[in-house]
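Before we start, here is the structure in question, set down as structure tokens.
Omission of a single protein chain aside, the complex is shown with its protein chains in their original locations.
Coming up: chain A.
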Amino acid sequence: MEIFQIVSFALVASLLVIILKDQKSSIAFFIILFTGIVIFLVLIQQIAQVFTLLEYIAQRANVNGMYVETILKIIGIAYIAEFGAQITRDAGLGSIASKIELAGKVLILVLAVPILTAVIETILGFIPA
């Protein structure tokens, strides 16, 4: 069961952070960052399996591939922005964290533009001109 490994790894890392917090807070921050990276690297394989299932379902329902790809990218951007924002907030920099979140929102909005135009066009198509 991987959950036990992940939880024990995180507990050990948090203990090390507490040890290093007062003497060397920069190295403590590096440990926090490294723990976040490792835990996500462990999860990425499972996420890949879920995404292949999603793509398979989308193919069977013959949904346009572009939409599914955009959704996956949006999920990726959301995750990275949240990861960066949490790490910088841990470091005590709330303002930079909110800037990262703003950037994530803007990039997601930019990615969603083609989908929004498609939706609007289909809606306009229903209205008898």
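As a convention for this text, a residue touches a chain if its C-beta (ideal position, glycine included) is under 8 Å from a C-beta of that chain, and two chains touch if they have at least 3 such contacts; residues count from 1.
Here, contacts and distances are computed from a predicted model.
K.L.:
According to its UniProt record, what is the protein name of the omitted chain, chosen from "ABC transporter permease", "Stage III sporulation protein AC", "Proteasome subunit alpha" or "Thioredoxin"?
P.N.:
Answer from the UniProt record of the missing subunit chain: "Stage III sporulation protein AC".
K.L.:
Spell out, residue by residue, where the missing chain touches chain A.
P.N.:
2, 5-6, 9, 12-13, 16, 19-20, 23-24, 26-28, 30-31, 33-35, 37-38, 40-42, 44, 47-48, 51, 69, 72-73, 75-77, 79-80
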